[in-house]
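Note that one protein chain is taken out, while the other chains of the complex remain in position.
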Amino acid sequence: MSENVEVKTLVIDGQEASARRGQTILEVARENNINIPTLCHLEGLSDVGACRLCLVEIAGSNKLLPACVATVSEGMEVSTNTERLAKHRRTILELLFAERNHICSVCVANGHCELQSLGQSQGLTHVRLPYRNPELTVDASHERFTLDHNRCILCTRCVRVCAEIEGAHVWDVMGRGINSMVITDLNDDWGNSSCTRCGKCVQVCPTGALFDKSQIGSEHPKHPDFLPYLNLMREAQ
Amino acid sequence: MTTFTPPPLPSDDKRWKIVNGTMRKNGFARHALIETLHTVQSSFGYLDDDSIRFVARSLRVPLSQAYGVATFYHYFSLKPPGEHTMTICTGTACYIKGADKLLAESEMKLGVALGQTTADGKVSLMTARCVGACSRAPVVLCDGKVSGEMSREQLIEQLERWTVE
Partner (left out) sequence: MNLDELELIARSVRQENAAYDYELNVCMDLACASQGAEMLREALIATGDTSGKKVLVRRTGCMGPCSSGPMVRVDPDDTLYGHVHADHAEKILSSLGNEPVAVLQCDLNEHFDKQVRVVLENAGHIDPEKIDDYIARDGYKALLTALTEMTPNGVVHRITESGLRGRGGGGYPTGLKWGTVAKAGGDVKYIVCNGDEGDPGAFMDRSVMEGDPHRIIEGMAIAGYAVGASKGFMYVRAEYPVAVARLTTALREARRRGLLGSNLCGTTFNFDVEIRLGAGAFVCGEETALIASIEGKRGTPKPRPPYPAVSGLWGKPTLINNVETFANIAPIVRNGGKWFANMGSERSKGTKVFALTGKIANTGLVEVPMGIKLREIIEVIGGGVPNGHTFKAVQTGGPSGGCIPAEMLDLGVSYDALLKVGSIMGSGGMIVMDDTSCMVNVARFFVEFCMTESCGKCIPCRAGTAQMYKLLTRICDGSGTMDDLSLLEELCVTVKETSLCGLGMTAPNPVLSTLKYFRNEYVDHIVHKRCTAGVCNIKAPAEVLA
């Protein structure tokens, strides 16, 4: 019976909260000023549940759930910040830092990189895992933007914004596993692709993988917050 | 509404008609992408940019998505195969029975790494993730034909036969 009720009540980190049926744990948590770290999630884009940073614990279950896609249920008891979760989050961030070449000090996104600030907020002090140091390329063929694979964390925000918001689907992922790469068209140079030059992918990129050539050195080059506004305007039409 | 016109066949090579046939059979639906890429590979031996572009445009699949699919599945090859292909099964049973040694042996004999073709275009060296002939491990496929309980000597002999041909 309770499944049909439109309003659910649940407990997040000991705090009582109410939610509409179908809301995700992440939405409800943020409404209640409870911070759950995220990386692949971006308000205004579909969710893929890929980065696993937003995993939370549910009382009575050993399985961790991704808060960005898991929906609330009546009486649910959610813990977002246990020692177990903190450990996993640090390991996941460590995996990302060791996967490609993230050298903050020489990165264009230094100081406004979501990966960097997550590392700080989650208390990642050093990386114990061996650095993989893969040899990756930088694509500067586009007249306005640059793609640096060394900094890419494969969150696929660029792929989603291009397909879902711009409607061009110029970006996608090629290969698989550790060899996955974001590409434009048939792995063509970005500058020679069917890119519409709207720049949305650059705005949503959480790291220095996609950047605007003219903004190098500026303080806050990215503004991913245009998405909810865009969606709202579309709905209104 | 813009009406959709499928692109013309890339050339008058008859094989494009076979490729087109697969798409037609599936009503040019997007979900026929993998089926069609299979037809391209069985007709041409591999997938190149032109064929992926043709299929993607015909099925109205974004180019990057088609390329993402073509490179996701290991069965698809983006390079033309050699005259002959030696495929070494690296499934668990074959591994337990020494498939890694057969692979190393072949790499040395041919002077190419796994996934490559000899400079003269004669032999490609590939691996397969289990062909299901585990009870006869280690197994290799010589131009697709299964040979079981393969010894080092037999393998070298086969490779030599191909390279001097």
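Read from first to last, the chains carry the letters A and B; within each, the first residue is number 1.
By our rule, a residue touches a chain if its C-beta (ideal position, glycine included) is under 8 Å from a C-beta of that chain, and two chains touch if they have at least 3 such contacts.
Quick caveat, the model's predicted, so the values are computed rather than measured.
In the complete complex, the residue from A:A19, A:I34 or A:C51 that touches the missing chain is A:C51.
Along subunit A, the points of touch with the absent chain fall at residues 48-52, 55, 64, 66, 69-70, 87-88, 91-92, 95-96, 98-99, 128-130, 132, 153-154, 173, 175-180. Residue positions on subunit B in contact with the hidden chain: 30-35, 37-38, 61, 65, 68-69, 72-76, 90-93, 95-97, 128-137, 139, 145-148, in rising order.
In the analysis below, only the chains that are shown with their structure count from here on.
A straight line joining the Cα centres of subunit A and subunit B is 35 Å long.
Residues 49, 52-53, 62-68, 71-72 of subunit B are the ones that touch subunit A when the two sit in their complex. Touching subunit B in their complex are the following residues of subunit A: 159, 163, 168-176, 183-187, 194.
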